[in-house]
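This is the structure I want to talk about, given as structure tokens.
All protein chains but one are shown at their positions in the complex.
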Amino acid sequence: MTFHRLAAGGLIDRNKPLSFSFDGKTLTGYEGDSLASALLGNGQVLAGRSFKYHRPRGILTAGAAEPNALMTIGRAGRTEPNTRATMQELYEGLEAKSQNRWPSLDVDIGAVNGLLAPFLGAGFYYKTFMWPAVLWERLYEPFIRRAAGLGRATYDADPDTYDKCWAHCDLLIVGAGGTGLAAALTAGRAGARVIILDEHARAGGGLLCERATIGGWSAASFVSNCLAELASLPNVEVLTRTTAFGWYDGNVFGAVERVQKHVHEPDPSRPVERLWRIIAKQALLASGAEEQPLIFGGNDVPGVMMASAMRSYLNRYGVAPGSNVAIFTTNDSGYSLAGDLEDAGVTIAAIIDSRKDGPTAAYCGNARVVQGGVVSNAHGRKSLSSITVLKDGRSEDLRVNSLAMSGGFSPVIHLACHRGGKPMWSDTHAAFLAPQDLNGLALAGAANAVHGIQACLDAGAKAATDLIARLGIAAKQASFGVVEGDIIVRPARPLWKIPGVKGKAFIDFQNDVHRDDLNLALREGYGHIEHAKRYTTNGMATDQGKLSNVNAIGLVAEASGVSPADVGTTTFRPFYTPVSFGSLTGPSHGKHFQPVRKSPLHDWAKRNGAVLVESGLWYRSAWFPRPGEKDWRESVDREVKNVRINAGLCDVSTLGKIEVTGVDAAEFFNRIYCNSFLKLPVGKARYGLMLREDGHIYDDGTTSRLGESRYFMTTTTAMAAGVMNHLEFCAQTLWPELDVRLASVTDQWAQMTIAGPKARTILQTILDEDISNEAFPYLAAKEISLCGGQLQGRLFRISFSGELAYELAVPAGYGGSVADALMQAGKAHGIQPYGVEALSVLRIEKGHVTHNEINGTVVPADLGIARMVSANKADFIGKKMLLREGLDDPDRLLLVGVMPLRSTDSFRSGAHILAKDATATLENDEGHVTSTCYSPHIGSTIGLALVKRGAYRHGEDILVWNGIRDEYTPGRLCDPVFFDSANTKLHG
Amino acid sequence: MRYSALSVFLNGLRGNKDWKPAWRQPDPKPHYDVILVGGGGHGLATAYYLAKEHGITDVAVLEKSYIGSGNVGRNTTIIRSNYLLSGNNPFYELSMKLWEGLEQDFNFNAMVSQRGVLNLYHSDGQRDAYTRRGNAMRLYGVDAELLDSAAVRRMLPFLDFDNARFPIQGGLLQRRGGTVRHDAVGWGYARGADRRGVDIIQNCEVTGIRQKDGQVAGVETTRGFIACNKLALAAAGNSSRVAEMAGIRLPIESHVLQAFVSEGLKPFIDGVVTFGAGHFYISQSDKGGLVFGGDIDGYNSYAQRGNLTTVEHVAEAGKAMIPGLSRVRVLRSWGGIMDMSMDGSPIIDRTGLENLYLNAGWCYGGFKATPASGFCFAHLIARGVPHRTAAAFRLDRFARGYLLDEKGQGAQPNLH
Amino acid sequence: MVDFRLSPQAALEGKRPVVRNSFILEALPEGHVVQVLANPCDGNICAFIASLANGAQFAVRAAAPGQWFIVGDNALSHAQMQALCASIPSHADAIDQSHGRVRISARGSAVRRVLAKGTAVDLSPDAFAVGHATTTLITHVAAHVSRTGENAFEIMVLRGFAESLWDDLDHMSRDCV
Partner (left out) sequence: MASIVPCPHCGSRPREEFTVKGAALPRPAPEAGKDAWLAYVYLRDNPRGSHREYWHHTSGCRRWLVVTRDTATHEITACSDVADTSGVKP
């Protein structure tokens, strides 16, 4: 008889049966079950297949370290591969499937790998599959990739939602076992802000599997009492189903709460998982200890289980491990299991104790005890049939249907090592302990190698008192009365190399790393524990070595005749247990991946039929199609022509706008721009060119002087944020002596360009002041009253298009209304809205540059505006580094215009420029096209380009080479100004 | 012993008892012709090519920890040669060509796997930039294809095409790009160099550089003084620290870059894909783990660990690109220390000291560069002149204004 | 000259208040927001601000060293605005941000829990008392947060982000049922 549910006992509710399915088979468990306990309760011992040899595997643990019982649960967008059956709560309708087997868990073809094992030793793949080279991608690798991997993930979108939150506390307690609860009560009663979390569905940790009594209460009732009191304390928050996965700088802990992973149909108003970012003044790690396996032949046969897990299934879930059980232990914990089994009526074939002098704990059971013996081999394929016990060289076979093993306990110290501290080996405890003096984090209880309920309760209470005392909070240590039936587990003597092993003795169960693999790695010089890990993949499975690292270190140490201290550990890194993308992402995905920034003219643009396009976080109007227009080009051509003939209105609200005040503002601009600003008169605007300290162009824009010490500056849309940071750096850090103040007013103003021959006429109709050419000439700027004093705005006579043009800024809320007024006023004059596509055509025709040209590698001379760089200013950002030979090398790429030889030809941005008849080689590469458009004005495609000595090659025929699109266009270099180079129109 | 299917078979029959160490564990000799500081990918590759290409075998590689303990031991395994600037592009293509013959060359299967690298673009501006880059590659004979949205969708239907904040417009594809089993690169070069007589000395930290008459005489180490004719530094991540021993101040900051691996999955994604609307790139290892990363944390660091904020940003970009990732669990994160140079490009050059050579500033592009870096550094050390493909990686380019700034970010390392 | 009637449109026009169990989200009237900028070490400005804050006429929110926001539900006419600016001591400036910033009221017993999903600022009363204000990230959007009551906060955000932040806060409070 194998694993089965007992008629009574455990913390499950037998009145609440839950039906679930495993590989399509319908089974029944109870509320309070884990998927693992429910499977065992149904006698389902075979739970999975191993990674490499596809060996049958059973449930090994009852917790987070489970390497074998990984299953795929859920379906469609809720499919979750590699779910640990030991951590998954059972719920009505749960669907679980086994993984990495074909055709079925019972009959898995992949198991033939077991026969090939001699040739599949550690790192065998580094030594073969090399000939012929081409077969790697074609044959070997696809096969390996198909064979590898565990579960299958879905491509479907996740129907559920995820949250994130921040939390602050005086004391964070990780682990709600006896230690943690004692700490929480101590700190909570003292009024400290406490958060205590536990990865399991139920708080209590090991106490939930204990049969001892505390202050007269059963361990389970004791836990309930603690939780009841904690719930009554407003300053304490208890989080179950919550795993602290990482310890980060600043004492920030990352934790994930599985809010609705235990229900069939999640409530849509709540997340399925919540990411916690907990900022803790102090933290206590009460995460317990992990029992370690023993490395004997066939230690992976289903039916072999960790002793503490067997005890947990028995006491917490009322599941007995068959009728005839053996226990193989190196320490006293095996005996507490023995007592519980016997009380549950399970026959114990033998307790095999590797110590000659055990047991010391109060064991009054009547099971046969083999002292100084070992289990050298376990037998059976899909379930355990017998074990070989070896003592004093004599071996004996025992028929058993399950075997509990305990190689001692290793404190769970992962989090304590996430910030660079190295674990230290302790010979006394035969375990790795957390580094000392962790700033802001302490360990207590089993996580600190303390054993026994009483000792852990005391340790937790004391630790809490000490930690909050550092915060100036005085606490009285909680005490809980006498503990009856406490079993103090003396540290185990390490038992690494077990004699008489015949079959494979597994170290890393999931990755199928066995003892011979480790020996081979050592033989081949991969002796450093990091090399051994990487060569054999030991510790790289989903349990991250929770059950395999210490044994591997021990075996390496024994083989090299040194102490585990000398071998050291591999690095503990986040995450303690795997964390889903969903929880790390929270709500920021899909359309909400990034916030949306809307122009004050957004709705106006939509009302006018704009096609909107992402531009950074903004949406901008690309063009305004009209009925009957067959493509975007037709709309854009119309908009461009209309600006040149009548007038157009374009939303430029996304430009960065900065108000600069202070008596030294002029001097400030003089230093941040490379051109001169000291003499800019009030009421005037000026184009400004901003360099980086390395001499290259950073950004450009216009700055207008609105008052003696009040300026209005614009930046490009793309650089707005960066420029503001830069200016603040200059003002606060470089020149604090300057009286200058900066305010971002980008969002305060709706700003629109009105461009075209009829712009003035149209504008004048809504402005209260004269804007004739005399009264308001090119580059004039002023505050102005609109519509009979209804509104104050700002008017700038600036032209990006080369036309008579103005930029009008009005308070953002009025943007739509003013734009409507202008459209109405301009109706008779043929005004039309135009978008960024037309804007781009107009500026290319005029030869104006944008960040297509200002790409971070150009200097003013490259764009033909070296004259703007002031020669007589003592200082400005970028002045000194601009004077490097490389920055005026005659071979630099210079701005130039490009046209196709045949007006019917076109070319695109990103094409390169080759000399006519030159062969297409990198040596012959002479530059590239930065901007292109179809120019209605010219009647063909035109472009701007950065070309070697381009400025001096106007009229030269070249080839526009776009090999990646297989387009080769004969063209000619020309003046980059295609339109009104005399600037008559913008002055008109 | 030579590795082959046959040797694996025969040794298997003999219970794998006869395999020999992949490299010796020699004690340092008092003097070497060339000492390489840094037993990472670049140092080991340099030693290998010094021996193989130039017959210089009196070489020691000094490693303060275990070989491959730097970035060759913790990266996202990507190889590509999709560079823009003429100073970079031929070098990385040389590297790609070396990758393509590497395993047969050093008789170690590093699983060089050319399953393609696809860079997504989401705007006209990005498309134009990739067009320019793709053309630069084509001009040098490097394979490059520009895909439109439909083509990308045919290739990777599971990307977010229908609900994206920044819709995918297309991508730049280099089919010859791919991944390599990173540790194996270090081991393969180590074994290859060792078999040619190079001494690989682990747990030997360089603590000082002894100079005599304006020359390097040798190095002080935790295992004593070792003299040499030429000293070559390949300690990326710690270049500034090592160079300081020779009194040299570098245009480099050390930054931490995080990377991640998911639980093992059945084949999910074939090649390498990079997101264009956020910092995220992903591939899948042959073992089944999704290997991915994002941007550097953004501040100087020598701690090989990162910040939770960056982890979240990476995950957000990942799910934005592939909604199906939502329920995939991330197994492990780690951090590597990057030599972030002031223009985003590396340095392979001589220094103020006649017999001191420098290999540094790899930013986060060092892994793919390993073969060419070793090849060109060996060339410089052996011949005294730069290899033609690495001629632009000069140390004085910052003073002279001949920068190699692929991103156009200027002297701001955390933006490269 | 044609007679045009100009009328403002609120950034959150059409966003009905979100009223949930223990949480209410409401757009505040687009009244006035005046950003005061001064040298952080300027003593008279602090006195001036104090005087403003005492008077019932204006609400004053601290923003940064030497920076404050003067806010209110009533829109100021150009003349009123000029008068206010004129009253500011020299070496300080007032910048009209009435249209550049949008104010949202978030209140209810769950308000701290909702906001904690977005900001890392500790909003517990002892750490963030009534009257306290600061600028912080709420998820991916920077916003200025003032505590106006035990369970009441005023959130001020750049106009362009107002709708986005509103939708985030709405989503963040969906579990207040």
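All chains are identified by letter, namely A, B and C, in their written order; residue positions are counted from 1 within each chain.
The rule is simple: a contact is a pair of C-beta atoms (placed from the backbone, for glycine too) under 8 Å apart; a residue touches a chain by one contact, two chains touch by 3 or more.
Source: prediction; values computed, not measured.
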item	value
Neighbouring displayed chains - absent chain, whole complex	A, B, C
Residue in contact with the excluded chain [from A:Thr26, A:Thr428, A:Thr733 or A:Ser772]	A:Thr733
Per the touch definition above, residue among C:Val18, C:Met81, C:Ala120 or C:Ala152 touching the missing chain	C:Ala120
Sole residue of A:Met881, A:Ile913 or A:Leu973 that reaches the chain not shown, by the stated touch rule	A:Met881
Chain not shown, touching residues in subunit C	40-41, 46, 49, 62-68, 120-122, 134-137, 142
Subunit B residues that touch the omitted chain in the full complex	238, 240-241, 249-254, 297-303, 307-309, 313, 342, 398-399, 411-414
Where the missing chain touches subunit A, by residue	248-252, 277, 279, 419-420, 439, 693-694, 721, 725, 728-729, 732-734, 736, 874-875, 879-881, 883
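The definition used in the following text is that only the chains that are shown with their structure count from here on.
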item	value
Topology of the chain contact graph, where touching chains are joined (line, ring, star, complete, other)	line
Chain centre separation in whole Å, for subunit B relative to subunit A (CA means)	23
Subunit A and subunit C, separation of their C-alpha mean positions in angstrom	32
Inter-centroid spacing, subunit C versus subunit B (mean Cα positions, whole Å)	49
Overlap residues in subunit A, where contacts from two or more other chains coincide	164, 277, 586, 588, 592, 594, 596
In subunit C, residues with contacts to at least two other chains	none
Subunit A - residues contacting subunit B, complex	51, 74, 77-82, 118-119, 121, 124-131, 133, 136-137, 141, 144-146, 148-158, 162, 164, 246, 248-249, 252, 254, 275, 277, 418-420, 516, 520, 523-526, 528, 530-531, 534-535, 537, 540-542, 544, 571, 573-575, 578-582, 584-586, 588-594, 596, 614-615, 692-696, 698, 851-852, 855-857, 881, 884-887, 889, 908-912, 920-922, 924-925, 928, 930, 961-965
Subunit A-facing residues of subunit B, complex	3-5, 7-9, 12-13, 15-17, 19-23, 25, 66, 68-69, 73, 86, 89-90, 100-101, 103-104, 107-115, 122-123, 125, 127-136, 138-140, 144-146, 157-158, 160, 163-167, 181, 183-184, 187-188, 202, 262-268, 277-278, 284, 286-288, 303-305, 307-308, 311-312, 315-320, 322-334, 397, 399-403, 405, 407-411
Residue ranges of subunit A touching subunit C (in the complex, touch as defined)	163-168, 193, 269-271, 277, 279, 586-588, 592, 594-600, 603, 618, 659, 661-662, 710, 739, 741-749, 765-766, 786-788, 790-792, 811-818, 821, 824-825
